[in-house]
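Pasting in a structure now, in structure tokens, and then I'll have a few things to ask.
With one protein chain held back, the other chains of the complex are shown just where they sit.
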Amino acid sequence: MNTFGTKFRLTTYGESHGLAVGGIIDGCPSQVRLDMEAIRTDLARRRQGALRQEEDELEWLSGLKDGVTLGTPIAFTIRNKDTRSEDYDPLADCYRPGHADYTYQQKYGLRDHRGGGRASARETVARVVAGAIAKQLIAPVQIHAEMEVSNSSPDLGEVDARRADGGVCDTHGGIVSCRITGLPAGIGEPIFGKLSAQLASAMMSIPSAIGFEMGIGFAAASMKGSEYIDRWNDCLSKDAPATQTIKQSNLPDRKGTALSTAEIKSNPAKNQALTMTNHCGGIQGGISNGMPIEFRVAFHPVVTLPQPVECLTADGGLRTLQISGRHDRCQVPRAAVVVEAMAAMVIADYLLVNR
Amino acid sequence: MNTFGTKFRLTTYGESHGLAVGGIIDGCPSQVRLDMEAIRTDLARRRQGALRQEEDELEWLSGLKDGVTLGTPIAFTIRNKDTRSEDYDPLADCYRPGHADYTYQQKYGLRDHRGGGRASARETVARVVAGAIAKQLIAPVQIHAEMEVSNSSPDLGEVDARRADGGVCDTHGGIVSCRITGLPAGIGEPIFGKLSAQLASAMMSIPSAIGFEMGIGFAAASMKGSEYIDRWNDCLSKDAPATQTIKQSNLPDRKGTALSTAEIKSNPAKNQALTMTNHCGGIQGGISNGMPIEFRVAFHPVVTLPQPVECLTADGGLRTLQISGRHDRCQVPRAAVVVEAMAAMVIADYLLVNR
Amino acid sequence: MNTFGTKFRLTTYGESHGLAVGGIIDGCPSQVRLDMEAIRTDLARRRQGALRQEEDELEWLSGLKDGVTLGTPIAFTIRNKDTRSEDYDPLADCYRPGHADYTYQQKYGLRDHRGGGRASARETVARVVAGAIAKQLIAPVQIHAEMEVSNSSPDLGEVDARRADGGVCDTHGGIVSCRITGLPAGIGEPIFGKLSAQLASAMMSIPSAIGFEMGIGFAAASMKGSEYIDRWNDCLSKDAPATQTIKQSNLPDRKGTALSTAEIKSNPAKNQALTMTNHCGGIQGGISNGMPIEFRVAFHPVVTLPQPVECLTADGGLRTLQISGRHDRCQVPRAAVVVEAMAAMVIADYLLVNR
Partner (left out) sequence: MNTFGTKFRLTTYGESHGLAVGGIIDGCPSQVRLDMEAIRTDLARRRQGALRQEEDELEWLSGLKDGVTLGTPIAFTIRNKDTRSEDYDPLADCYRPGHADYTYQQKYGLRDHRGGGRASARETVARVVAGAIAKQLIAPVQIHAEMEVSNSSPDLGEVDARRADGGVCDTHGGIVSCRITGLPAGIGEPIFGKLSAQLASAMMSIPSAIGFEMGIGFAAASMKGSEYIDRWNDCLSKDAPATQTIKQSNLPDRKGTALSTAEIKSNPAKNQALTMTNHCGGIQGGISNGMPIEFRVAFHPVVTLPQPVECLTADGGLRTLQISGRHDRCQVPRAAVVVEAMAAMVIADYLLVNR
């Protein structure tokens, strides 16, 4: 429920306005020297442009000795400091539209209404920490996600300008596209453990995610088969090593150190020319084919509007409230690093399980 | 890997041209009298229009006594009869484009090349059996999925006519939309166990699935917050019972019988008027809000083309082959019942876990 | 690995001489008001007579509001204060006999040698916290464990007197017997999920545990069937309600509150007269029969001897060392509360899963 992963496992905890958020990473191999700066960089990406600006001071409680992993659980804590819980007093007995207030109340019979409690996106800070470690673990595999910018995208600079002006009027969503390179072929599981299914689950677990597609995605539904199929690249035969050989060289051969040094020596130049297009997004039958893994995640707009909204009260009535907590106008730029984090944990898990 | 679910668990087995396919359902409550006709009906829906026409003769090996569940594992087997394995001989040492031939070979070092082996959609027959049982278990909850028909959809009648004519030229994909009604509010888990995340994983595990979206999905990415948010229905206050009361009455109160009789007495009329729109698809923060659950699944076109295609050989060359196995031109109408089956298993699992 | 349980789940972390030990409890129902005093009492029992006397100051990081559970993960931390890590310097490159130094080094390639690191019994403090909460959850079910005292048991008072005298001579083990009363019949799972198997696993996971037996245990191996079998109590028929009725009244009927109030209204007087003896320890076929659950756990002696011992060095030699860390002479009296904690978590898990 609050645990993600099979072998590289993250368990998170923490309410938005409680004492702290954090997590335990279980299953991280021993003897990995952590790059703390890289973790801080990802945390900073998650904070970019946020109205609630906390420094995210990480405290490592266990699992490390002199910055090197012991193989034991890595526990970390980030204290909540910049909370203005009194902003949320009016919400104690009513439910905002678009939020999880009502559903949490239905499920648990009570909730911490301050700042969204457990349902707040504050929780993703723990994912970013674990994801930053997972990235280091799988290092030759590279993950890059970013918000797509198109004609229909909001001009966030303009949005922010208007907000500074007091003239804000609305919120926005968007799409994050993600690309994973350097992953060898043969990673994944068939049937219910498909790599695509795990990525879908990981991405849809991010707050505000509302859609997921691999490769060309929904557009494939209206293509013809002859257009859709990714054809083999005919220059493969020229100097290609036998495919089986490619695979063997990619296999983990050591334990107790980062996967990065020896385990994933893929041949990206070769693999990434396997097919002439990549409509399937690099996964066939749930298993990677060595091409880049490509997928997109749709996020709905921020559900805290700047204007007053009608809230549902516990006795079934409506009450108009101006929600005064600090909320972004568009969370998608910040979501990109969370997409990367979840992808990194998925890949780390498969690589550890598929050793 | 080959197991789906936490408490209502299906483990499947079987290669397309092996001796049999089937599964074990573990965690089905005792004392449920199975409606065998309903199971046969769903199996027939999965076969509709298929070129490989097997009767899907189910043999129940355990877990039932006089058609009533014992609470012990329900094992079932469906023998493969209508196999023409010799059609696949040319594929023993080469990999079709668009299929999982190459990735299975990379992962396992060998494969059963006949009819796609384990990667064949033949495997979904076990899902349909388990899904048909799950539907009975959650009976007041209704699940309906169907292929969407639009201007861009293929006219399958015409396709079929051309195929009969020998004039076929291409294959098609499509979109299945699914709607779950009668599910009470408060079902789901937060964070990594979100109902939406589980549905995404379940759907993306279906062969040929390439995209998933809740509610209004990708369209939400370009909406403004004020357009997107589902407003509370203001007629709720009129005669609404306290929401907490609604929930209590929906809770399971007996064990050892189908969930249907007493456990899910939702108040659909009331719940389904909770919000004025349902852009979020009935799930907030990973937990159902009592509105219908609505989602869509995109399927790419059938990857076995009627015309000859270039296959990759084990030594890295290309070979042009005419694949002679029997393959549909569009699998999406048949996929609808598989979507229902997976949805039913997800819902059954949550209801059993959330009792 | 560092997680215990299915639905009531404890994940622990922490090295003996690291910054902190602690854990996350996931799956505890909401709306349970915790008795903090009871938790402190169990922590004090775990400390009784220990040479390392830390106050075990608990900090609750999440999952509670005003002392009531939210249904979200309960994270807690206990800082390590009374560490004398320098005592362990000589152990950096050699392995004590009887300890896990060598096996941890083999598994992880490195270890935190200070105070036993993760392998230290210090880790059990997190179990005691979670167990104390589990006990409250299952309240009408009572769990009592204690060290058995027999002619062959060490006189710990005398041991302690000699130790104070500087005249230490040796260390001791012992047996903890445990009795669980008030558990209704029908709790457990068959085959691999037997209640007896889960209890065995839970108990053997406690540091220094070396044996486990249900009921009459090893003695049963040399009994005849006619002596062993627990005969039905013939006074049952007098005023017995139908057994099915007994069961129904024991079933959970509410969610979101402690199990204690309504869920486990067993009829101990009746159930505990079910059979005339209880050689099987209250479990048949892996499922409780309503009689008290009775089992015993054997603990080997403390493996840190007061006298100098030969340690294995990393290069395969031997080195005689006097281990100067503070170590008990007999850990068994302190282990009783850990046995209770593990038993309580097992029972809480089954009751939540079997709702």
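Per-chain residue numbering starts at 1, and chain names A, B and C are given in the order in which the chains are listed.
The rule is simple: contacts are C-beta pairs under 8 Å (C-beta built on N, C-alpha and C of every residue); 3 or more make two chains touch, one makes a residue touch a chain.
Every value quoted in this text rests on a predicted model; they were computed, and no experiment measured them.
Undergrad: With the missing chain put back, one of C:G115, C:G131 or C:G173 would touch it. Which one?
TA: C:G173
Undergrad: Quick one: which of C:I78, C:I287, C:V337 or C:L352 touches the chain that's been left out?
TA: For the chain that is not drawn, the touching residue is C:I287.
Undergrad: If the missing chain were put back, which residues of subunit B would it touch?
TA: Residue positions of subunit B that touch the missing chain: 1-3, 9, 11-15, 18-22, 24, 26-27, 30-31, 59-63, 65, 68, 70-75, 77, 107-112, 117-118, 255-257.
Undergrad: What residues on subunit C make contact with the chain left out of this view?
TA: Residue positions of subunit C that touch the missing chain: 1-4, 12, 95, 97-100, 102-107, 109, 118-119, 123, 152-153, 170-175, 185-194, 196-205, 207, 209-218, 220-226, 228-232, 234, 236-237, 240-244, 247, 275, 279-281, 283-290, 298-305, 307, 309-312, 314-318, 354.
The rule we apply is simple: only the chains that are shown with their structure count from here on.
Undergrad: In whole angstrom, what separates the CA-based centres of subunit A and subunit C?
TA: From the centre of subunit A to the centre of subunit C is 37 Å.
Undergrad: Any idea how many Å lie between the Cα centroids of subunit B and subunit C?
TA: Chain centres of subunit B and subunit C, defined by C-alpha means, are spaced 43 Å apart.
Undergrad: Where in subunit A do residues touch two or more of the other chains?
TA: 1-3, 12, 107, 109, 118
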